[in-house]
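I'd like to ask some things about the structure below.
Shown here: the complex without one of its protein chains, the others still in place.
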Amino acid sequence: MIVRLLITALLLGVMLLCSGCYGARETEDIAYVLVIGIDKAADGQQKFTYQIARPRGAGGGGGGGGEGGEKGEGGAWVINTFTAPTPSETRMLLKSTMSRFPNIGHVCAFIIGEDAAREGLGDLMSYFMRNRDFRGTMIMVVTEGTAEEYIKRNNPKLETSVAKYYETLLANMESGYYLRTDLHDFYLGLKAEGVSPYAAYSATNPMSGADRPAAPPAPEEAGKPYIAGDVPRTGEGDPTEFAGLALFRGDRMVGILDSDETRAVSILRSKGVRGYVGIVDPLKPEKNINIAFRLGAKPKIKAALYDGTPLYKVSVFIEAEIMGIPSGINYELGENRVLLENQISQLFAGHISRMLRHTQMLGSDPVGFGLHLRPQFPDYNALKQADFTALYQAAEIQVNVTTKIRRTGLDWQTSPWQTHNAEDPPHD
Amino acid sequence: MSYQPGHMGLAEGMALIFAATLAPVFLTTFPFSVDTAGPLAWSAPIISYLEFIILLYPLLYVMRHSAQDLYGACRELLGEWPTRLIAFYYVTLYLLDAVLLLRQFAENTLITALPALEFEAAIILYGIMALILLYIGIESLAQTSYILMPLLIIGLLLILALASSRYNFLFLTPWNGTGLVTVGFWGVRAGGINLGALLPFFLATSFQNRRTLKNAVVYGLGLSALLRTAAFVCYTAAFGASISREKLLPFYELARLVYLSRFVQRIEAFFIIVWSIMGMINIAIDIFAALYLLCRLFNLPALRPLMLPMVMIVGELAMLPPAVTEVVVIYITALFSYYNIGTLVIPLILFCAALLRKWREAA
Partner (left out) sequence: MNIITKNFKALKELILYKPPEIPSPFVLGEKEEGRPEPVSPLDQIHADADMHASLLRCAERLAKALEKARKILTQPLRTETLASLAKELEALQEQQAQLTPLLQAYNRKQDPLDQTVSTSLQENRLMLERLYNLPANKDLVMRELTIPGTPPVAAILFFIDGLIDKDTINLAVLQPLMLLGNTHRQLYDGRPTTRLITEYLPSNQVRTATTFGDVLDSLNLGDTALFLDGVSEAVLLETKGQEHRSIDRPQMEQSVRGSQSAFTETLRVNTGLVRAILRTSDLTTEISNIGVRSNTLCAVMYLHSLVNPRLVQEMKRRLDGIKVDHVTSAGALLLQLIDHPMLPFPQALTTERPDRVAAALLEGRLAVLLDGSPFAIVAPISMFTLFHTGEDFSFSWIAASFLRLLRFIGTFLTLTLPAIYIAISYFHQEAIPTDMILAIAAARERVPFPSILEILMMEFAFELLREAGTRIPSLLGPSIGIVGGIILGQAAVSAGIVSPITVVIVAVTGLASFAIPDYSYSYAIRLFRFVLEILAFMLGLVGVACGLLALTALLCSVKSLGVPYLSPVAPKTRAGYDIVLRGPIYTQELRPDDLNAQDRRRQAGVSRQWREEPPAGREE
């Protein structure tokens, strides 16, 4: 009896084992694709760039025919670009170039060329969302120029793995100058009622140090807003930089927000913004004041619908901390503090209003004001009928920013400098 | 009768009901509901739960009529042949459930975990597991589900918690969905899901008393309904109604959304354990119910010899539909229509018969 049972079990096991390979693959038989770049090619074809990790310590002859990065011996990755009508074919072609099976599961970022984004990403999204190899948490970045060039030029100096670069960089977005966006966010914007798709914007910097601000600074502001690629910098760092937000209407990219506008979006989406800002000294405009700020509370958006026109009341509460007062004016106490608080409030209100004007003009709602309008509809069928883009463009939005200076850094008041001559009188 | 299932208590009853009613959370039932009920579709489990709780009291009243199980009570109230008809209906119902679940879980295994697996192998795998579970008997099966229940609940809640950064509860608005009446009616029709909750009534003789039965239903089904509701709320909040209706496997999609940091992401593979175990248990329970009723129906002395043929039949039937969409359509259509005869109409008929008898006795 036991023998017979054992034989049956063995036969079953052998049957299961023999009926084929169940997709078991050794870890070293797989090529891990880390980044995929998407570009538009001629005559409606698509150009896919695959950046594939070369396992550390492997060394020796690398596979594939692409260019290597500069890390380690032989480079830490391999880049391959293919042109084909559909993404599936590029994957098949990729397999033909290398011994190992390309695994898409570890892709961390999609880099999308601006041309492809402006053409429309809807077709691609349908492929990405249905395919089990891709997942909603993969980062999505729109880049100036072509993704292929961007991937080739991006050579992180601090990280050994490009995957770690994208994930760490986009996980730490306290500055609010860029937002982490992934496929899921984008797809939600594409399909869900009340929010528009958007994507992080990145570019490679020519490193010439040229100053190309995206807009003139606000009167309260010391610095200028930038869009990725235009930041004035020189040096030997990684030329890629993240600043700004690519806006989409439907599946087509329609515009780019600059860093200040993006920070306004971050604030309204309460993405944990916390950073520094230089503002013009309210009493001594030739000097600037450094402020550290953070969101004091989640921004409140109240929505109402009057005769088919939405009215939004936005209230933002900002907590600030003084980081430096070059003018030496005592802003820590009393009326001066209120003055400074108002200055900060005006600055952020200005940014938010500018962002709103810009996005309303473009007909793209990255903050998701439409979501707050949803409870105003009688039921879901009515909501499905509504045109949220038109509603957003017609909406009246009142912005109210309040600021509280909670802390004053390590000093609680300022003493004047020693006077050396009469030409430089002390402050009153 | 050697197929009598042994002694079971509240814990076992609860676990049986829980295991037999939770599976839809892993299947396409919810995305289908979103089509009708919009963002309020998550309320369907609650409504169907309330529906069954209301039905519970008539059922308990019917049970009071007979010291036996539901089959005995039915025979006493309706006579021999109607009872056989009803039992036959339930046999087909449980078999249908087993077949459809088997196919869907096998397909899900292919889609999510083992894309290179032969489809037949997946069916055989689930068949073997069902056999093992059937072989140890319903008592041990119930105990197995009881032991695994906390782990499954923890697994489920863990996913809901890990994905919480993705929730935007504004996606649940407008709060009334497609209108409260539509949604309410839909929730009642979704009561077919409660088929598993009837099982303890068929096995009533092995439970201590009617109170055990009642509590098992209230807590077991309640827990399952609560979890389903929570999962659907979270799923809708993460995807919005318009994407919710697209997905084949809502729970799997939710697990795929988990992204805590670059270390804790892409962890849905670990939760394959949760839903595949759930599926295996549910299939085994369904087949057991069908076999048990078959034995009652034909007064057969033993259940064990039927196990292998029954599992093979179920497996063969599960392989019949050509594509997964057909299985999903059949499952959902049956769940919202054919199942309701068993979970709603027949209990009410029995209740009326019991009332009629009492009225006659009084007269």
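All chains are identified by letter, namely A and B, in their written order; residue positions are counted from 1 within each chain.
Everything below uses one rule, namely that a residue touches a chain if its C-beta (ideal position, glycine included) is under 8 Å from a C-beta of that chain, and two chains touch if they have at least 3 such contacts.
The model shown is predicted, which means the values in this text are computed figures rather than measured ones.
K.L.:
Just one of B:53, B:114, B:230 or B:300 touches the chain that is missing; which is it?
P.N.:
B:114
K.L.:
If the hidden chain were put back, which of B:85, B:154, B:269 or B:352 would touch it?
P.N.:
B:269
K.L.:
Given the contact definition stated above, which residue among B:77, B:133 or B:257 touches the chain not shown here?
P.N.:
Of these options, the touching residue for the absent chain is B:133.
K.L.:
If I consider the whole complex, including the chain that's not displayed, which of B:125, B:156 or B:303 touches that chain?
P.N.:
Missing-chain contact among the listed residues: B:125.
K.L.:
I need the residue numbers on subunit B that touch the omitted chain, in ascending order.
P.N.:
Spelled out for subunit B, the touching residues are 7-12, 109, 113-114, 117, 125, 129, 132-133, 136-137, 140-141, 143-144, 146-148, 262-263, 265-270, 272-273, 276-277, 280-281.
K.L.:
Which parts of subunit A face the unshown chain closely enough to count as touching?
P.N.:
Residues of subunit A in touch with the missing chain: 2, 13, 16-17, 22-28, 30, 32, 34, 53, 55-58, 103, 105-106, 108, 161, 163-164.
Operating definition for what follows: only the chains that are shown with their structure count from here on.
K.L.:
Spell out the part of subunit A that touches subunit B in their complex, as residue ranges.
P.N.:
Residue list for subunit A touching subunit B: 12, 16, 19-23, 105-106, 108, 129, 132, 135-137, 163-164, 167-168, 171, 182, 184, 187-188, 191-194, 368, 371-372, 374-375, 377-383.
K.L.:
Taking the complex as given, what residues does subunit B use to touch subunit A?
P.N.:
So the residues of subunit B in touch with subunit A come to 38-40, 111-112, 114-118, 121, 124-125, 128, 166, 168, 170-171, 173-179, 239-243, 246, 253, 256-259, 261-262, 265-266.
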